[in-house]
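Complex shown without one protein chain; remaining protein chains in place.
Moving on, here comes subunit A:
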Amino acid sequence: MPAKGMPTTLTQGSGTKGGIGESTLRPDGALKVTGEFAYSSDLWHEDMLWGQILRSTVAHAEIASIDASEALAVPGVYAVMTYDDLPTGVRNYGLEIRDTPVLAHGKVRHHGEPVAIVAADHPETARRAAARIRVDYRELPVVTDEASALAPDAALVHENRDDHHIARVPHPNIVHRQPVVRGDVASARERADVIVEGEYTFGMQDQAFLGPESGLAVPEEDGGVHLYVATQWLHSDLRQIAPVLGLPEDRVRMTLAGVGGAFGGREDLSMQIHACLLALRTGKPVKIVYNRFESFFGHVHRHPAKLHYEHGATADGRLTHVKARIVLDGGAYASSSPAVVGNAASLGVGPYAVDAVDVEAVALYTNNPPCGAMRGFGAVQACFAYEAQMDRLAARLGLDPVEFRQLNAMEQGTLMPTGQPVDSPAPVAELLRRVKARPMPPERQWESGEGADVRRLPGGLSNTTHGEGVVRGVGYAVGIKNVGFSEGFDDYSTARVRLEVAGGEPVAAVHTAMAEVGQGGVTVHAQIARTELGVARVTVHPADTRVGSAGSTSASRQTYVTGGAVRNACELVREKVLELGRRKLGPSHPAWAGAGLLLEGGKVVTDGGEVLADLVDVLGDEAVEAEEEWRHRPTEPFDPRTGQGDGHVQYSFAAHRAVVEVDTELGLVKVVELACAQDVGKALNPLSVTGQIQGGTAQGLGMAVMEEIVVDPRTAKVRNPSFTDYLVPTILDTPAIPVDVLELADDHAPYGLRGVGEAPTLSSTPAVLAAIRDATGLELSRTPVRPEHLTTGTG
């Protein structure tokens, strides 16, 4: 492959410092290390009130009555609102299906559902007042799993559904169903020398972003409202908020406040509408900040899943077929369940070439907590299961698990089970080769001159072992994730770029509505502008709704799509600048008439490097500006019966090798190293790319050994809504994460780049599980693994 898969050749901007490909530092970094960066929970306004939400204490109940009179009588309380106080007939919201009540209407469908809201002059006053609202619940039976959801006498979580999926689902408690059927599974099955079947369970994971849901709504003189909020997609919020308030969209202004992480958990609305309602009701600015307890109820989680897989292979190690059924628990409201189903179904076989496939994915409506987007989005659950299957198959065939994967690895040109060809590099075998080729971390690293360093052992500072009963294991996994919104979604971004002279030098200003949630999009936008406009100084305007939509900061799409929009706008500006130059200075030099003029180092130069003019002279007092929407190539919906269709924009691949040490007596796991190799097409900012891969890897580690929201199966109530009981990996739990970055260009994408953020979250979990299986010899078909699974051989 001489030309194919090589990084995109750059002409424009190749001589510009701080452009793409460099590890430039974050423009918001200095504010973040000094504590001055204004997160959504830091906002303050003269005379502001504090909002508080009263949430249901039961999962499924009719609301017989709500009595707010005592709350209203509390000194310092300005307003209490319930469903009956909503200003318009639009009283529901939702990303795709508007099935989520702003405030409960006669019924609650999950534990922690918002029932009433309060505004008061001190947050504690608001909390105490909310506690005085009397809600009379008449409890109903709970739907908690597939059996109770589809039972003949099952209660319907939503009566009278009229969404566009209802006609095609087998039961009203199924949100959406997507089959993917390809080839002749029955005859392929006959060719199989080995068949393995497995039943897998994936727990409910929380995004656990650190910055709590929060924001400030400020009423404006024209009767509108200005909302400062932490979100992943300003314009999606706007489309859901404005109708509930009864305001046209241009009277709901939105500005992105500092976002303390997201990982999918801010795709759905949280406090946005509540803060606006209270601000409009009281005429005062209203701030709402969830505490951690409330945050666990205030956003959707990753879908827990039950997955049934059957894989077949010939004796020489070729996959014959894959059958799978993936049941995702969507909880009480739809959120992004339909799209998660589409991902689970279309990516459910993994990065392997298989001709015969029969996959079905469904998402249920239950009374469990609503589930929706989290990093990896439907591909994560499947990867855990199909990678476990691949190891079991390899073991049955007596093959090395990495070689078996490599033998079946897809490559460029392979057809997905959806029939879509993978038309850019798919270095699955190479990624596996790279993680396997890494030197192993030394054995018994806990041994020091002065006895065992317990910090390097399972159990850590609990001092539970000095090496006795500790066994090492190694495991591998690889995954495939789509990049960008799929299934025909019009997934565009808008960028406005302006070039003008300020302080005697050309300065570019980039304005988009992209939500910077920590990923570093603002860094990359500035780099793109430097590369495309050949200037040193770039300012990145705060994100707001005064510019068109930038789409969601999710699906690993922002560098691709909003980055593409910024590049596109810069190219338009460059053309305009050159046109201006030709008008002003054209006669002065014949090269102005030629093609191939570049902007480099603040100057207009020929492709031979001859300087034609200084940008300062070309621009003079004029500002050159361009704003345009930019789209990646279109996708199409999956066929509802067969799942066939070019549904995805781009695929992204990562592989992991996990090395673990397990205290087999106590069931404690220490992950010693978690190496990753990933193809990123082109690393626009290598430092940020590595950071994304390491962060995604650590979230996968958490899913493997500790993170799970535990829901009581009898009551559907959440049992561990705190960081005391929901465990997130600490720096002691997280090992060295060496990263190997490949840059094989995707010719369809800007600069050849490939979305980075999600793929490492997929293969991390199954690699750790495989390593624990290797250490213990246990089957381990659920994640996360808990100590009792290891000591009793269950799980």
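Please note the rule applied: contacts are C-beta pairs under 8 Å (C-beta built on N, C-alpha and C of every residue); 3 or more make two chains touch, one makes a residue touch a chain; residues count from 1.
Definition applied: contacts and distances are computed from a predicted model.
Its record in UniProt calls the unshown chain "Oxidoreductase", which is the match among "Ligase-associated DNA damage response DEXH box helicase", "Sugar ABC transporter substrate-binding protein", "PadR family transcriptional regulator" or "Oxidoreductase". Shown as candidates are A:Thr642, A:Thr734 or A:Thr791; the residue that touches the absent chain is A:Thr734.
When the omitted chain is restored, the residue from A:Tyr83, A:Phe489 or A:Phe723 that touches it is A:Phe723.
Considering A:Leu393, A:Leu578 or A:Ala698, the position touching the chain not shown turns out to be A:Ala698 (whole complex). Here one chain is not drawn; of A:Val77, A:Val289 or A:Val785, the residue touching it is A:Val289. Along subunit A, the points of touch with the absent chain fall at residues 23, 25-26, 28-30, 32-39, 41-42, 44, 122, 124, 207-212, 258-263, 289, 291-292, 453, 455-456, 461, 517-520, 687-688, 690-691, 694-699, 722-724, 728, 730-732, 734, 736-737.
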